[in-house]
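For this depiction, one protein chain was excluded, whereas all remaining protein chains were kept in their positions.
Note that the chains are named A, B and C in the order they appear, and that numbering of residues resets to 1 at the start of each chain.
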Amino acid sequence: MNVDYLVNSLYLIKPELAIASALVLLVLIDLIMGNNKKFLPYVAIAGLIAAAYFIIGQFGMNSLAFVSKSNKGMIIADPFGAFFKGIVVFASLFVVYFSIKSDEIKASFERHGEYYTLIFGMILGMFFMISASDLILIYISLELVSFSSYVLAGFTKTALRNSEAALKYVIYGGVSSGIMLFGISILYGITGSTNLYEINSLIQSSSIPNLTFILSGILIFVGIGYKISAAPFHFWTPDVYEGAPITITAFLSVASKAAGFALLIRFIKITFIKSVDSAGYWQLVDLIDWKTFFIFLSIITMTLGNFAALWQDNLKRMLAYSSIAHAGYLLLGMAVLSNQGMIAIIIYFAVYAITNLGAFFVVMLIANKIGSENIDDYKGLGYSQPFLGVSLAIFLISLTGLPPTAGFIGKLYLFIALVDAKMITLAVIALLNSVVALYYYIRVLKNLFLSRPANGTFEFKVSFSNGLVLVLLAAPIIILGIYFTPLVDLAKNSMQILGF
Amino acid sequence: MGNFPILSFITFLPIAGMIIILLLPKAQTLAMKSITLIITGIQVILAGFLLYHYNYGMGGINNPATFQYIEKFRWIEITGFSWIGKIKIDYFLGIDGLSIPMVLLTAIISFIATLASWKIDKAVKGYFALYLLLVTGMMGVFVALDFFLFYVFWELMLLPMYFLIGIWGGPRREYAAIKFFLYTLLGSVFILLVVIGLYFSTMETLVDGSKVFTFNMLSMMDTHNFVANGILSPMNPHNLRLIAYIALFIGFAIKIPMFPFHTWLPDAHVEAPTAISVILAGVLLKMGTYGILRVCYPVFPDITLKLVWWIGAFGMINIIYGALCAMAQKDFKKLIAYSSVSHMGFVMLGMASLNTIGISGAVLQMFNHGTITAMLFIIVGVIYDRAHTREIDAFGGLATQMPIYTGFVTLAFFAAIGLPGLSGFISESFVFLGGFAFETIRVITVISTLGLLLGAGYMLWTLQRIYLGTVPEKWKLLKDLDFREYAMLVPLSVIIIFLGVYPSFMLNLMNSSVNSMVKFMMDSRALYSSITGF
Amino acid sequence: MIHVGLTHFLFISSILFSLGIFGIVTRRNAVMVLMGIELMLNAANINFIAFARYGNFGLQGQIMALFVIVVAAAEAAIALAIVLNIYKIFSTVNVDEIDTLKD
Partner (left out) sequence: MTEFNLIQIAVAILFLPLVGFAFVLFFGKKIKNAYLFEISIITVTFILTAVLLFNKLSWFPDKNIVSEFSWIRIQNLAVLGNISIDLGFLLDNLSVIMIFTVALISMLVHIFSIAYMKGDRLYNRYFAYLGLFTFSMSGIVLTHNILMMYIFWELVGISSYLLIGFWYEKKSASDAGKKAFLVNRIGDIGMFSGIMLIFNTYHTFTFDKIFTQMAAGTLPFNSEFWLTVTGLLLFCGAVGKSAQFPLHVWLPDAMEGPTPVSALIHAATMVAAGVFLVCRIYPILTGNALFIIAVIGALSAVIPATIALTQNDIKKVLAYSTVSQLGYMVMALGVGAYKFAFFHLITHAFFKACLFLGSGSVIHAMHHEQDITKMGGLKKKLPLTYATFLIASLALSGIPLTSGFLSKDGILQGTFAFASLTGHWLFPAAGFAVAMLTAFYMFRLIILTFHGEPKNKEKYDHAHESPFVMAMPLVVLSTLSIFFWYTPNPVNADAGWFLSKWIKSPVLSVPQNARYSFMKTDVVSSVSKEGIADINNSTTVEGKEIVYSEAYTEAMHHAHYPAMFLSLLVAALGIVFAFIFYYWKKISADKLAADIEPLYKLSFNKWYFDEIYNATAVAFTMGSSRFLAWFDMNIVDGAVNGVATVTRWTSSFTGKFDSVIVDGLVNLVAYFSGFIGLILRRFQTGKVQTYLVLVVFSLVIILYLFKTF
């Protein structure tokens, strides 16, 4: 491997490099500037913008970095990865902004350097997760994300629920990644390679011991399933989402999940694919019945998420369950095993990212002021804070998936994919689920607008910048709900996975 | 004014009004009310304009060339390599004889309901903003010809309605609002599924000869556009048309509301403020029957022909069941709500007749019920504003106390029981004549005539209990109508009498379309049997 | 002298893995739970090395094992820090007593 080749590969990982540099810079600045931490977020934002710039460049790419002798690389630079990295950067930008505003984070001012560094560690890990094509890299990037998030979940240390969340997260995450690693080791034993492309060509050409293979596949899925919080690997989600600082919850629910889904799609598509037929359906190696698996999983996940959410009084926790349910909807897109399904996932995810960030932002703003995330404390908020109320309403309606919000477009594309695949029953289940989902979303709206405040009104002002950010998040939801061509175009351009 | 996009204008004008209202300071309540009034007033004028230039000879239904005021341009178009690349959604508006009565009705009722909202004093800004949004949604449903667009409008009015009931309603408003919301959402998810199914079963040929899947309702009505193996294509031997039809029908039936999906209606009405009840009964219920006529019938003529007995039978159940339930009510508003259930049964019965007279009767009944029930709810509102109770037994002798009001009440009640000379008569008669002419539902029709008796029964009984007799001491201070109430009741009365004396005004309007519909249904019988044959 | 083959290694690794899971779900002490996780990781490590050795797959397996050892160390560091923090706040490291976050 010559140096030129290495340098060429480095060109392909410019976004990762940008993030890595920013990370180093953050550490340095934190060291140098001492107690003046004000610059940190701006450095972070600058780093993210640089990464975003490089990511946009990646939409045209289609190549492998760090190619080995057998011509199979470790990192893929393709539009698909670019899209999910874009989502991560998008989410990170907002999360950084949220962090500036969050009272929770402000409280531990002296550790801000640590905070942003860890966030960048997570971002870096996610970037690699999204673009990795080698099991080794996958595992390590996954752990990178996990470790950073363990610490971030317990960032405020003094808060009781923070620490508890961190402990649960670390144990749960450790076990999940341990199981996944065991799966990887078995897969390695069967195929003799850790490179997904190599494994793919191997399982297509030679006979593979069935049961062992299934075992390894499913064990590996445990790690991914835990990241995307698919049932039955979701148990950490509500506790950690509730316990973690709200900025981190938002980050986990969007960016971490994005990385997880990118990994899932890439893993399934690269490893198991035989061919893509003209209608866009994936013909998989029939070692594992992934279709049934995903159908099964998505039904459980969305049903469980929705039904459990019915009972939540803590809005953060409710949103945690709702994010589980949304993972279920996204898995529907997987179950179709087609390009359509993938487009649907991409569209859905883009919408979900905006919406969820917005929802958490409102929750944060309110929690900053009233110090509660309890739904019952939101009574009458829509009157005293119409702007916040209406924004939250828009986000929740979009999460429910009603027109004319973008959430509807996401659901629409999912159902289009399902109906096209003739999976009507699944579509009906999903639709009924979305009716169930309405219960708990509408309950929040009810408290916002229909109930009268229990004790006094909420006297506080939404600052201009916060208002602007809210508009930035809410406006696209309405606009994309009415004119969604750009969204679909983006999805279409993003579905290109290297090699297929 | 040839190219003036009048339908877009009439549909989206309220949105403009909504934005203006949102920009106004909170205290300017009078300005908000006036703006709403002006906007809805302009809508009435525009609807009048539509009517004035309407070409009576054009049939519509399934032929895009015979729709009027068409506005069609590409809304969403995505080109690409696989199927999903070629998605296209049109912004496609147009009206025919089925929709123009509904557009008129929506405009008129919105205007009158604005007046009925005049006394709203709680969160006025939000109220009128939501109200105008609702009006857009309703108007949109009646002018959209693209199924996707139709669905978007359909859902669009859901949330404003939820809040309008939930915030400005009566004591159990939250319960009623959520019930309304859940029921209708449940209905609309079924509709959505069928929309997608139809999307995958129909392909439209573009100008350049290429074929794309389409949401265009009119293309879905043409059997040539079905793809061979679409799940809802009649030529596919394993098609799911029956199931899809039932799902779609239930989706619409919840709005009608058809027994046994009607239970949201009494609650919603009882809790909703007067203006919203007026809108709800006056316009929203019509969406269900309109949807069935606009979509279920021409897109699934084969299944419609199969299930028409059931439609008629449910119509009959609605008529009789609604009337009997109304009879037992103690709450005036609930009684009127159940009477709506009963009256909408006539619409279903008329639709089931599948002939010109019956369907004309059904459409006319939709319009008439809209005006009559609006009036009835205003009447309830008038008394509730004054007495703050709707308990029927708490009243008596109001005819002495409020003679002019009672005059209007009498007119509205008589219209509701189908008294000749008032609009309800001719539509109900047409429904019966049409139903009787169709052998399949003849017996049902005859049984349904019982509804005439029961309707008269509960209406007159109510009239007696509230208005006749002697005035209890505590109501001796009630005032007769004020100017605003005149302004609401007089136009409706005029419409009711005018259409009673000269029903041709409406019937001519819809004649061509209804004929096209009937012809289309009749032709389909042979057409579809030949298609499913191979 | 028995010839030690792949099967033996796999056998050992499976036992280690199972023991790890057993430890995780049964031990109340957080530190013990963490040790269970370490066992799982090491079980995988044994697999990697055994496969690499017996399958003639090249160096990937060994490299993986090296990475895993590093990762395990990092994990242990972080986890123990968190456990320490927990002890400060809850005055216990028994995982089943830390359940304030629940439905």
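Everything that follows uses one rule, which is that a contact is a pair of C-beta atoms (placed from the backbone, for glycine too) under 8 Å apart; a residue touches a chain by one contact, two chains touch by 3 or more.
Computed from a predicted model, the values in this text were never measured in an experiment.
Partner chains of the missing chain, restricted to those shown and counted over the full complex, are A, B, C. In the complete complex, the residue from A:49, A:93, A:215 or A:276 that touches the missing chain is A:215. Check B:41, B:170 or B:469 against the missing chain and you find that the one touching it is B:469.
Checked against the hidden chain, the listed residues B:174, B:204, B:271 or B:485 yield one contact partner: B:174.
Residue-level contact of chain A with the missing chain is found at 167-168, 171-172, 175-176, 179, 210-211, 214-215, 218-219, 222, 232-233, 235-236, 238-239, 288-289, 293, 296, 303-304, 307-311, 435-436, 439, 442-443, 446. Remark: the residues of chain C touching the chain excluded from display are 21, 24-26, 33, 95-96, 98-103. In the full complex, chain B touches the hidden chain at residues 174-175, 178-179, 182, 259-260, 262-263, 266, 321, 324-329, 355-357, 360, 397, 399-400, 414, 419-421, 425-426, 429, 432-433, 436-437, 445-446, 449-450, 452-454, 456-458, 460-461, 464, 467-470, 503-504, 507-508, 511-512, 515, 518-519, 522.
Going forward, only the chains that are shown with their structure count from here on.
Taken as a graph of touching chains, this assembly is arranged as a line, each chain contacting the next along an open chain of partners. Shared interface positions of chain A, defined as residues touching 2 or more other chains, are absent. Chain A contributes residues 135-136, 139-140, 143, 147, 150-151, 154, 157-158, 160-161, 163-168, 170-171, 174-175, 178-179, 181-182, 184-186, 188-189, 192-194, 238-239, 242-243, 308, 311-312 to its touches with chain C in the complex. Per the touch definition, chain C reaches chain A in the complex via residues 10, 13, 17, 20-21, 24, 30, 33-34, 36-37, 40-41, 43-45, 47-48, 50-51, 55-58, 60-61, 63-64, 67-68, 71, 74-75, 78-79, 81-83, 85-86, 89-90, 95, 98, 100-103. Chain B contributes residues 75-78, 80, 82-85, 87, 123, 126, 151-152, 155-156, 158-159, 162-163, 166-167, 173-174, 177-178, 181-182, 185-186, 189-190, 192-193, 196-197, 199-200, 231, 240 to its touches with chain A in the complex.
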